[in-house]
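I'd like to ask you about the structure that follows.
Below, a portion of the complex is reproduced, with chain positions unchanged.
Chain IDs A, B and C follow the sequence of writing; residue 1 opens each chain.
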Amino acid sequence: MKRLSSWYASLGAVRGPLIGLVALCLALSLSTDTFFTTRNVLNVMDQITVLGVMAIGMTLVILIGGIDLSVGSVLALSMMVMGYLANEMGLPFGLAIVVAILVSALCGLVSGLMITEAGLPPFIATLAMMSVARGIASIITDGQQIVGFPDWFTDLAITRHFSVLSVTVAVMVVLFAIAWIVLRYRAAGRNLYAVGGSVEVARLAGIKVQRTTNWVYTLCGALAGLAGVILAARLDSAQPSSGLGYELDTIAAVVIGGTSLSGGVGGIGGTIVGVLIIGFLRNGLNLLRVSPFVQQIVIGVVIALAVAGDTWRRRMR
Amino acid sequence: MSVPPAATGNAPTGLSIRGIKKSFGDVDVLFGIDLDVRPGEVVALLGENGAGKSTLSGIIAGAVRPSAGTMTWNGAPYAPHQPGDAIAAGIGMIHQEMRLLPHLSIAENVFVGRLPLKGGRIDRDTMNRLASAQLRRLGLDVPPTRLVGTLTIAAQQQVEIAKALVLQAKLLILDEPTAALGGHETDLLFEQINRLKAEGYSFIYISHRLEEIARIADRVVVLRDGHLVATHDTAQLPVRTFVEAMVGRSVERMFPDLPAPGGDVVLEVRGLTSAHGAFRDVGFEVRKGEILGFAGLIGAGRTEVMRAISGADPRRAGEILVDGKPVAMRSPADSIEAGMVLVPEDRKAQGAILDHSIAENLCLPNLDTVAPDGWVRPARVLAFAREGIRKLGVKGVPDQAIRNLSGGNQQKAIIAKWIARSPKVFILDEPTRGIDVGARAAIYDVIADLARAGMAVIVVSSDLEEVLGLSHRVVVMSRGRQMGILPKEKATSVAVMELATA
Amino acid sequence: KEAKKIGLAVANLQANFFNQIKQSVEAYGKEKGLEVITVDAKGDAATQVSQVQDLITQNIDALIYIPAGATAAAVPVKAAKAAGIPVINVDRNADGAPGDTFIATDSVASAKQVGEWVCKQTGGTGKVAIIHGQKGTTPEVDRTKGWGEMNAACPGLKTVAEQWSQMWAQDEGFKIAQDFLQADPTITVIWGQADALALGAAQAVKVANPDHKILVAGFDGDTAALVALKNGVFDVTATQKTQAMGRLAVDSAIALVAGKDVPALQLQTATLTTKENVEPFIENHP
């Protein structure tokens, strides 16, 4: 018992959302007979991959006290660059993927430089990038979508190896693991917490705050680009309108997971919980055949409850 | 040992508290405190770092809710739910190192929450006039419209004091108001206190500068580990008496014997000039094992010099050499790389990440030693933090947030974080601000040990006794100019003050 | 009077259907020596009102108007009329303030055709899941109506699940279809009320890898969807004549400016399209 409760205590900030997640899953398991099946859970894993991959980058950005509004647009740009290079320019597909991710990383770097060099608030810098990246994504094919990718590529998102993991889900899991390890156990990860906790203290401690910031936005851009590649595989097509509004979803997943928008507090564990809450909630409401309008109300209420859980638990004592 | 209520009049006047207890979660901080404060008296509240002085004051001022106990104010039950209630009842407080609102003007900070109005509109003229007058009386002569964020810590402390004085509170609690001040400013503050005292206002006065107590206090109350352990009806007692009550033993001597400095020059500064005009043409050297003191009135520019040396601020001209090699100083990282560290003056904004744990804060600039291969192992972090906590006697545990430490213990943790780097040059800006006597002696020992171990040490302090007692040589600054360097034997308080006010 | 400059106010260029019309109008306008000024409301009616205002400021001779929002907003039409500018409504029209002419596809009839093809193909029995467009929009309402008319005559097709998308988008179609199949794996027909929704559904079917054929139907004839149709990704759609609609809009504008009469309603037929007859549409979109 002692053991358990100290483990529980060690969860720290993740505790509130985690209670919310468990309660949500229990409720859905009891109210539908389709929710708690291997296949459905695997479906949800597929459904959250794009959000999950973007949320990793966003966690880093929010940890250093920033925000990235451009992820949805960068995702679309990545898809279009990949599709255009492969299908219109005839580049080998693998190379097209690499270039797409590099272009996305470049978008992130530009956002970072706008913040560190031009002194723009992250909100403005990435809002500008959001608009620019979407514009470029649309111009590439004059707004047309691109369809028809090689089978091996779309299979990455479809074929479940050992009837469990598709490659894309595996990629997400591996990235979560890496991010978790880096943020917890690597000096580079710990430094992000310091920068988010106090830029001045971090700087005086010898951390290169500007360089760190540029790296974090670059990574966030690259991950949004990777998410775009995954989405393209999943949809077997690329559209310049993809990812509209994803920035808010992504930020929401991170914040629901307990990472503070003022920086320095939080982590990947919480983000995983946040992504799962959003994923299971949407899936469960569809399984329950709740009408979309009522869904919106339920989603709002559940998000509030999930995050408030911890506050109330503490009050009760 | 509690004091009988005032015998004048029928109704008891002033503040009277009985059986006040406080715990934060499982940690008990106050164990049933009884205390009376009568009109027109100054009660000094003494105690080691973490004894519970700020917590008790916070309870009286409505900022902290007690776990048990009662209070009466002028005979009526008094149980403030929020600071506004206390202020409305005529009880105000200066919080220890509370930050001001950096983006607002001095005047607005002084009057925050009670802006003077005329016909519903803010009366800016009156506000600026009153703020300016109050600040001048305290020795700060800057335009009241200036933004507080542009002021030094000392000036901010004066604004904080002015903010409390304009409250016209019948009882005013001053929690370490002089920690960041120099002697002159302290004198001016005492003048104000004495004037108000004569008009029947009363004060609770908290300070670790015990020599101030005899000058200002009428009575003395001592806390130790959350218990009230002594009450003296006069402050005219030897400092030793208070110290023994606080610490529970006698503290033998304040300043350690200084080792003789070695021959090699470690740090050399030539023609250093600030990029934004705070100082110019500063030059000196520090040898191996030498402690170089920096004295001056507040605002003399000492802090700015140290920040420039450590790469925190840009410089316009000048050279910095460590071990004879010029250091290309573009950022603090370069300075740390070259073996220099700075314990900054502004603890909350520059010293520690308040929401992070002691362990995280201690490891921050030491990851190259805690995690030489880049892997931050929790066991190593914990061991490293325990070592730092032990060395400086920090009252706290590794995973406690720095924010929840008492002010003095925060300072100790910050020093611990930098000592661990074993640098070549160790710069401390106001190292004992808010530190209790016992711990102060311990820190002086640590500083002497650093010198003995061959570091070059710079100590900046507005506490003249401290600079003189601790340094081999003293640099005196005034208005951004280096006025002279006095060797230990010539460095008397008179000589220093002459240069500092020249 | 001769038309020189026409304004084109598009609801949402991110939807392929609208983008095709835009391209047609711009290309054909150029052919006719007209200057075409295009604005994109990104789905927001308020933005569109502002944009039409800005077009009027530039003294356009005619306005080709694809209303944004759930149904047509009347204000831009009124504003243009007040400035003496003829209005050609495309795809959506307002009851209270119709344009001088209205060019659109007969969604009721075409949805009915798609349904009838499905009915025939399945032998008149099946479990149907419908992914609706944005609730309350004219095409959503009309297509639902047309399908319902077919269903009355083909009662063996039972609707077992219905859900509405918010933005007619492909990833929505994917998610909704995946959840449909999870809740009821015996579904045999999925109809998406736009091709993007149908393409998403087809991908969900592919992922689910069911043990029986699931027929996927769409609507629109998006350029990309036609290629997919040819490749057997999904089964049937109704191809709207976007190119023709664009050209017709320009011709109507020229005629209206010249003071000629143009019919108030110019309904187009959509062509039922399957693998068999898709080829020419890929070469040359109607």
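Throughout what follows, contacts are C-beta pairs under 8 Å (C-beta built on N, C-alpha and C of every residue); 3 or more make two chains touch, one makes a residue touch a chain.
Since this is a predicted model, take the numbers as computed values, not measurements.
This structure file describes a complex whose protein chains are present as A x2, B x1, C x1, with one copy per kind shown here.
Basically, only the chains that are shown with their structure count from here on.
The most distant chain from subunit C is B, comparing centres defined as mean Cα coordinates. Per-pair counts of C-beta contacts peak for the chains A-C.
A straight line joining the Cα centres of subunit A and subunit B is 44 Å long. For the pair subunit A and subunit C, the distance between C-alpha centroids works out to 32 Å.
The distance from the centre of subunit B to the centre of subunit C, each centre being the mean of the chain's C-alpha atoms, comes to 71 Å. Residues of subunit B that touch subunit A in their complex: 310, 312, 331-333, 335-337, 342, 344, 349-356, 360, 363-365, 367-368, 371, 374-377. Residue ranges of subunit A in contact with subunit B, taken from their complex: 184-191, 193-194, 197-198, 200-208, 264-265. Considering their complex, residues 13-16, 19, 22-23, 135, 161, 163-164, 166-167, 169-171, 174-176, 178-180, 182-183, 199-200, 203, 206-207, 222-225, 227-228, 231, 233 of subunit C touch subunit A.
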